[in-house]
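Worksheet: the structure to be examined is printed underneath.
A single protein chain has been omitted from the complex, and every remaining protein chain is retained in its original position.
And then chain A:
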Amino acid sequence: MSERKTILQVKDLQTTFFTDSGEIPAVDHIDFHVKEGEILGIVGESGCGKSVTSLSIMGLIPQPPGKIVGGEIVFQENDLLKMTERQMRQIRGNDIAMIFQEPMTSLNPLFTIGNQMLEAILIHEKGWSKKKAKERAIEMLQLVGLPRAEEMLQDYPHQLSGGMRQRVMIAMALVCDPKVLIADEPTTALDVTIQAQILKLMRELNTRLNTAVLLITHDLGVVAETCERVIVMYAGQIIEESPAKQIFDDPQHPYTKGLIQSIPDMRFKKDRLYSIPGSVPKPGSIKQGCRFAARCEFAFDRCIKEDPELYETSDAHQTRCFLYDKEGAEMDDNKTLIESR
């Protein structure tokens, strides 16, 4: 396969919420890129900064209390953070689209599906007639596998099931033929048989339209079935990044390892599940050292004193853990320890 170009690059992004109870560094210096046509997963437990990352890219962080305090988001050589609100609206209408966990919150309950689809199309294709826009709407609804597309234009959002609403949202996101689709937990509110339909649809559309997808999820199973590459977040930071297959074959960060072992596997019964002690810290509550140190069974002195960086451990695999710091003195002993698990 030929080397694909980077289409979106997030550099040292910092998004902070300024609240009465203090500053919350929800996204804390993160770096990653999305390549043309790939499906990149971002996985992590609630509150780790997944949604804030996607809203930052879309220019939709509520301000106040939120603010992007540093970094760059480069899309096709332009820094989105330097754009005006008008330019951003163009980007959102044409280049980067987003779908959310609960489609009901992004569909207007007072207007029909047809109304809302036509509006989205006409923003994008200013010169089009209503008739042409309607044809396009029907075509898009059919593309996402909705059988009675023409009738559905007459329906109000509440008349559709959750799975159908999510398909409508995908259709609306795709009318402008975006280069990047950000999907924030698109199947979390759906039943598993409907989730399977939507994930299949997203994979098909990705292959067919070559739209890059940034898929945000808390479910490592969804990552395994859908993504090529994955980023693991913890407390506002990226703690591991690798090809999706490698995160399961060779998870490196103790948090990633723990997370994978905590999942009850449907294929075989374990007597007892592994469990990570404690709970996820609030962003900003740990001022010094590794964010995971307090819950980590491998933590040593350095972990509570210094901040680990993302260490390159192999091609395309990076881990924010001192156990993988090749310069670090303790490395050898601890690496043997961690690999023996």
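Note that contacts are C-beta pairs under 8 Å (C-beta built on N, C-alpha and C of every residue); 3 or more make two chains touch, one makes a residue touch a chain; residues count from 1.
Everything that follows uses one rule, which is that contacts and distances are computed from a predicted model.
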Next on the checklist: Please identify the absent chain by the protein name in its UniProt record; candidates are "Carbohydrate ABC transporter membrane protein 2, CUT1 family", "Sarcosine oxidase subunit delta", "NADH-quinone oxidoreductase subunit F" or "Oligopeptide transport ATP-binding protein OppF".
Outcome noted: "Oligopeptide transport ATP-binding protein OppF"
Item to check | Among A:L209, A:A224 or A:I304, the residue in touch with the chain that has been omitted | outcome: A:A224
Checklist outcome for this item: Missing-chain contact, candidates A:D79, A:D177 or A:D191, resolves to A:D191
Item to check | Interface residues of chain A (partner: the chain not displayed) | outcome: 45-46, 161, 163-164, 191-197, 199-200, 218-226, 244-245, 248-249, 258-260, 262-267, 269-270, 272-277, 279-280
